[in-house]
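One protein chain is absent from this view; the other protein chains keep their places.
After this line comes chain A, so read on.
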Amino acid sequence: MGWFTRKKENISKESKKSDLPDGLWQKCEDCGEIIYNKQLELNLWCCPKCNHHFRIGSKEYISFLFDEGTFKEIDKKMKSADPLEFVDTKKYSERIKSTIKKTGLNDAVKTGTGKINNKKVSFACMDFGFIGGSMGSVVGEKISRAIDVAYEEKIPMIIISQSGGARMMEGAYSLMQMAKTSARLARLADAKIPYISVLTDPTTGGVTASFAMLGDVIIAEPKALIGFAGPRVIKQTIGRDLPEGFQRSEFLLENGFIDFIVTRKQMKEKLSLLIDYLHNNHK
């Protein structure tokens, strides 16, 4: 039988692409170094050779930022309701369901309180793995409530951002989450309670254009993509290539939009020190 009459399915149709290799080893996207998974975890998911920061989720950040056993999650069960009954190539309601199943997360942000070197903070951390870390009603509401906790308990607010922007499938509702979260931060600012914003790869669109850029102090992980418009859109608009390092943390530092760059290993200590400087001075 000639190969062209073969009736068997194409190989690529059968083979499933998984998001995370579940093997024991990972390859660094930057320098190509092969790293043993356990070693990567011990190194807080940074390449031991080139210090490339692998993209990680809320679970991982919580594991190394908080004093052991102090993190308590709030609004854990909140889920998207599909108010527009949105359908593109797939129903939004189904997209939500399958993403919850795939990621084990209910939406793109985890919120709660915990202690950093024995100092209690209100905390929110986004997950890029959940529909590109996009902000819809759930993300906006959970972050707003976390800011309310900071306001009511008079404890500092820390938000780790990681997002492609506002979630298209909730239309104008998503857009309004930008105003909602920013308004809550205004009240927090008026009460002189500190808010520290941590930007990780990537932070773009409506998230950058709201709470992510409103920190009293804004810090970023090395080489994180941070911007309003995505690089592809900008390239299309201006019709030429973008300079090397454009919209990366170092570029934002140079242009005056972030306070400093922090490696993952220093993050806990730097946050702790900032809280020392900013909090409880109004007595």
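In this section, contacts are C-beta pairs under 8 Å (C-beta built on N, C-alpha and C of every residue); 3 or more make two chains touch, one makes a residue touch a chain; residues count from 1.
By definition in this document, contacts and distances are computed from a predicted model.
**Q** Please identify the absent chain by the protein name in its UniProt record; candidates are "Acetyl-coenzyme A carboxylase carboxyl transferase subunit alpha", "Xanthine dehydrogenase", "NAD(P)H-binding protein" or "Phosphoribosylformylglycinamidine synthase subunit PurQ".
**A** Cross-referencing UniProt, the chain left out corresponds to "Acetyl-coenzyme A carboxylase carboxyl transferase subunit alpha".
**Q** Among A:99, A:162 or A:208, which residue is in touch with the absent chain?
**A** Per the contact definition at the top, the residue touching the missing chain is A:208.
**Q** Among A:42, A:179 or A:273, exactly one should touch the missing chain; which is it?
**A** The missing chain is touched by A:179.
**Q** Pick out the residues on chain A that sit against the missing chain.
**A** 75, 77-81, 83-84, 86-89, 136-138, 140-141, 144, 166-180, 182-187, 189-190, 205-206, 208-214, 227-229, 233-234, 237-238, 242, 246-247, 251, 255-257
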